[in-house]
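Here we show just some of the chains, and they stay where they sit in the whole.
Per-chain numbering from 1; labels A, B and C assigned in written order.
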Amino acid sequence: MKEVRVGMIGYKFMGKAHSLAYRNVPFFFPGSAMPVLKAIAGRNEKGVKQAADELGFETYETDWRKLIERDDIDLIDIVTPNNSHAEIAIAAAEAGKHVICEKPLALNVEQAERMLEAVTRNKVIHMISHNYRFAPAVQYAKKLIQQGRLGRIYHVRATYLQDWIMDPDFPIAWRLKKEVTGSGALGDIGAHIIDLTRFLVGEISEVVGAMETFIKERPIEGEAGKKGQVDVDDAASFIAKFENGAMGVFEATRFAAGNRNRNSFEINAEFGSIKWDLENMNNLHVYLTEDDKGLQGFRVINCTEEEHPYAHAYWPAGHIIGYEHTFVNLISELMKAITNNELKQPNFYDGLQNQLILEAIERSSKEKKWISIAKKLEQLS
Amino acid sequence: MKEVRVGMIGYKFMGKAHSLAYRNVPFFFPGSAMPVLKAIAGRNEKGVKQAADELGFETYETDWRKLIERDDIDLIDIVTPNNSHAEIAIAAAEAGKHVICEKPLALNVEQAERMLEAVTRNKVIHMISHNYRFAPAVQYAKKLIQQGRLGRIYHVRATYLQDWIMDPDFPIAWRLKKEVTGSGALGDIGAHIIDLTRFLVGEISEVVGAMETFIKERPIEGEAGKKGQVDVDDAASFIAKFENGAMGVFEATRFAAGNRNRNSFEINAEFGSIKWDLENMNNLHVYLTEDDKGLQGFRVINCTEEEHPYAHAYWPAGHIIGYEHTFVNLISELMKAITNNELKQPNFYDGLQNQLILEAIERSSKEKKWISIAKKLEQLS
Amino acid sequence: MKEVRVGMIGYKFMGKAHSLAYRNVPFFFPGSAMPVLKAIAGRNEKGVKQAADELGFETYETDWRKLIERDDIDLIDIVTPNNSHAEIAIAAAEAGKHVICEKPLALNVEQAERMLEAVTRNKVIHMISHNYRFAPAVQYAKKLIQQGRLGRIYHVRATYLQDWIMDPDFPIAWRLKKEVTGSGALGDIGAHIIDLTRFLVGEISEVVGAMETFIKERPIEGEAGKKGQVDVDDAASFIAKFENGAMGVFEATRFAAGNRNRNSFEINAEFGSIKWDLENMNNLHVYLTEDDKGLQGFRVINCTEEEHPYAHAYWPAGHIIGYEHTFVNLISELMKAITNNELKQPNFYDGLQNQLILEAIERSSKEKKWISIAKKLEQLS
C-alpha cells in the first residue's frame, strides 16, 4: 500500500482534528493510502515538540520552510491562521508537494487566485478542508439532489450560529483581528455554509448583505486593562440568488446565545425538502411530496445505514459518529486523490469561488447594494 | 334539526370542558343535532348558579335527582367525582335519559356492571368520556391500523405522566381519597391509557403490576396542621399481554417531574411504528418499513389535513387544534348516536372492560401475581 | 354586562375564525363585554345566508353599506379581500362604528394612512387582526423581553413557510392577483412575521429584500385550458436593521414543501435566546445564559401555566390550546378596548407601520437597494 508522508504546519484545534483523521483513515478505510505523520512545524519549539508528541508526529520543525524543503514529505497540511495560508500553500506547490489547506482559503480573492494558479501550474493535488460536506447526512442530501428526488430547488436557508464571544470581556484573539483572519464570523463560519450550499444547491450569482460588530471594543489579550478596537464582524447576514433560480438566506454569527455550533440548513424544492444541523449531525430530515396524503411529514433519518455515504466505514445502523469523522471522510478522499492522481472536491477552486462570495458580501455590506459574483473558471476535474 | 337537551351534574374542570364542547359542536359540525344547555346540578347553590352563568346553562338544580326527573332533559352528563357515577347513571337510565359519564366509569366492577345493565335494559344511549380517542392523530393511528398498514402489533408502551402532587405539602384532595375516587393515578390517568390501547391494539388478556404511594401522609385540606394517610396510589406500573399476542408496558404516575400531562404511546408493529403524545397532540410520528432503504425514519405528521379524522371540521392544514377539541369530537359522536339511536364507542361496555382491567391491576399489585381479565360480553353495537 | 353588537363583512376562512372567537370570548373570559353576532354581509345571498346560519349571526345583508348604516351595530369586522379594506373601514369609521380589520391593513401605504386618519378623527376603537401576537407563548416571550430577562437583542430570524401553491396547476385565486391582494406571500404571511418582530424586537429602520415568482403562469380559475400571468410574489426574503441595533433576517414563502404553516422566529439576545413556531404553538424554547455551566440548554416550555399570559382562561397545565384561541385572546382585548374606550394593540397604527415596511421591501426588491422606513407617527394610546 502506498504511503503518504504528511507534514503539518500549525497544531491547534484544527491540527488535532486533522491528525486524528490521518491516524484513523487506515482503520476505517482499509485499502486506502496510508498516511504517515512525518513532521509538524510551529514557531514555538516547546509547543510544537509537545504537539508532535501528542498528535503522533515523528519529528518537528520550528521553521515551516524547512518542512517544505524536506524530501520525506509528500503532503503539506496547512492549519495555521488565515494570513499565512497563501504564502505556505504557494511555497508547498512550488516544491511539488500536495496541499490541503484550512478554510477560508486566503485573506482575499487575490491571494486565493495566486494559490489556485500555483497548485494548478505545479500539478499537485489540492484540497480545502470544508469538512462538513463529509457528514454522511450531508452527502446523502447531495445524493438525493443529484438523483433528482427533490427536483428544482426553490429555497435554501443556512445559518451558522455560535455564541463563544458574547461576553464583552472576551479578549481580542487572532480570530478577531482582521490582519490575521481577514474577516470575523463571515470568513470563519459563513465560509462553511457558503460551501455547503454551493455543494448542495449550486453557484451563487449575486448577494446583498449586512455585517455587524456588536461589541466594538474588547480587552487586549495579555495587556491588562487595555482595550482595542474589534475590526472584524461579529455577525453577517446575506441574501443570495443562485444561478439556477434558487433563493438563499444566510446568517453567520457569534452572538446567538445557546447555539454552541449550530451549523444548519434547510432546502425546499419541487418534490421535497431537507433539513440538517451539525449539533445532531447524524440526522437528516426529509420531506417528500410523493408520500401518500395524510402520511406526509418530515422523516427523521439517522444516517448510519449502508445507503448513507461513508456510513459503511463505521458502525451498525443506529450507532452514531461525531464531528471528527467528517475529517476522516475528507482525508479518505484526499488519500484517494493522491493515490489516483485525480483531484477531488472541495479543492482550491472551491476555496477561490468561496472567497469571491465572501468578498462580494463584504463589498455589499459597505456599499449597501447587490454585488454580482464573477464565476472565475470551470471546476477542475 | 333535532335538539338534545342537556342536563349536567357536576361543574368543575370536566364540566367546563364538556360545556364548551356542547356549545361548539354545532359550529364545527353543522348539521348535527343541536345540544341545548338546559340545566346544571350541584349541591352548592352559589357555586352551581355561577357555573350555570359561566358555562351557559339556562337553569340549575341543587339536587341532581330533580334534574333527572325533569322532562325537558334528554341527556344526563355526569362530571361528578367517581363515587357518585353509578347511582346517578342508573337513575338517569331508569328515567329514560341518555347518559354520558366521565371516566373511570365507577369505583369498581360491580358498580360498572350494574351501570351497563341499566343503560342496556332501558335502551338509552350511553357513552364514557374517554376523550383522547378523539384527537385526530389518535383517530388516524386507528385508521392506519384498521387499514392493515401496520400489520401485526408486537408492542405498545403507554405512559401517562403528571407531576401536580409531587409537593409533599399538597393536601389530600378528593382525587387522593379512595372512598371518593376508587384509586389514584391508576383510575384517573391509567384508565385513559388503558382505553387508548384497547382502542388501538385490542383486548388485554392478563396483567401484572405494581402500585406505589410515595408520599404516605399529607396535610388535610381545611384542617391546618393535621395530616392524613393517603390511601390511593401515586403511581402504577404494569405489563399486559393482549389477546392478539402484543405485549404492553404501562405507567401512570403523578410523580414525573416536568411532565405536566404527558399522555403518550408508542406502537411497534410488523410494517411500522407510531408514536404520539398529548402535549403535542396534533403530531403523529409514523415509521413505515415499506419506505425506501436510506429514506427510513419516523415522519412527523401534523394531523390537520383532510385525511385526518375530524380535522376537516376545523382549520386549514398546519393550524392546530387543542385539548378541548377532543371533547368537541366526542360530543359530535354522541349527538349522532342520539340522532340515529345507534350506540357509539366508547360506551359503558368500554367503561366496564376498563374497570375489569383496573381491578385486575389492583389485585395483581396486592397479590403479586399475574391476573387474567375476564372478558365480560361482546361489544354492543 | 355590556353588549357589543358585531357586524361582519366577509365570511370565508377568517370569518369563521373571528365568529368562533366572538362566540367563545364570554366563555373563556367571563366578565368581559358580550359580543352579539348581529349581522353578516356578503354579495352572494345564498352564501351569506348559509354563513349567517353556520357562524351564528342573527341576520345578513347583501350590501355591506347597509350593514354599516344599521344602528344596531357597534363594531364592524372586516374579513374581506384586501382591496376592499380601505373603503369599508373608512365608511365604518365615518358611521361611528368601531372597526377591526384583517391584515394586511390595505393595498398600500396611501390607503393605510387614510384608514388611520379616519378612525382617529372619528375616535372609534380600531384593531388589526394580527392574531399570532396572542399565542400565550408569544406573549410570554414579550414578557421576558419587557422584564429585561433577555437584555439587548442582537438577532431575530423569522420565517413564514407554506406550501399550498407549489403545484403548478393550482389556479390563480384571489390571493394570487395583485389588484385584489396587493402582494403575494409578502403581504399575506410576511406581514405576520413583520408584526411579530415589531411586537417583540422593536421598529425596523431599513430593509433590503428580494421577491420571486417561481411559477409565472397558472390556470385561470373557471376558465378551462386558459392560463394567466401571476403578478404577485411566491416568496419574499429580506434583511432588516432595527432601530435598537438588532439585525433581522426574514423569509415568507409559499414554496417550502412540507411546511404547511411554519410561522417561526428565533431571537438571540444578551442574556438568552428564544424560539417559537406556530405548528407547535404552545411551546416556547428559552435559553438563559444565567443557567449554571453544564446545565445550559434550550428549555422546552409548554406555555399552559398561570405565568403564561391568557393561559389561565383555558385548561390546567399541559392541556394545550390551538390556533383559534389566538383570535379568542385578541377579541378579548378588543372587547376590553370597547368597554373602556381605550385603544389596544395591534391597531391601525401598527397596520400602517407594517404597510410601510411591506412597501419598502417591494421597492427594495425592484430597485435592488436598501430602503429606509419612515416612522410615521407615535403609537396611539
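Here is the rule we go by: a residue touches a chain if its C-beta (ideal position, glycine included) is under 8 Å from a C-beta of that chain, and two chains touch if they have at least 3 such contacts.
What you see is a predicted model; the values in this text were computed from it and never measured.
The complete homomeric complex described by this structure file contains 4 copies, of which 3 appear in the displayed model.
To be clear about the criterion, only the chains that are shown with their structure count from here on.
Among the other chains, B has the CA centre that is most remote from the centre of chain A. Think of the whole protein's Cα atoms as having one middle point; the chain whose own Cα middle lies nearest to it is C. Rotation angle, chain A onto chain C, C-alpha superposition: 180 degrees, expressed as a multiple of 5.
Distance from the chain B centre to the chain C centre is 36 Å, each centre being the mean of its Cα atoms. Note on chain placement: the centre of chain A and the centre of chain C lie 41 Å apart, centres being C-alpha means.
Here the spacing of chain A and chain B, counted between their Cα centres, is 54 Å.
With touch defined as above, residues shared between interfaces to two or more other chains in chain A number as follows: 296-298.
Residue ranges on chain B touching chain A, taken from their complex, read 140, 286, 288, 291, 293-302, 305-308. Touching chain C in their complex are the following residues of chain B: 13, 17, 19-20, 23-24, 27, 30, 53-56, 162, 164, 259-262, 278-283, 302, 304-305, 314-325.
Looking at the complex, you find that chain A touches chain C at residues 154-155, 157, 159, 161, 163, 166, 208-210, 212, 214, 235, 237-239, 241, 245, 247, 249, 251, 253, 255-259, 266, 268-273, 287, 289, 296-298, 368-370.
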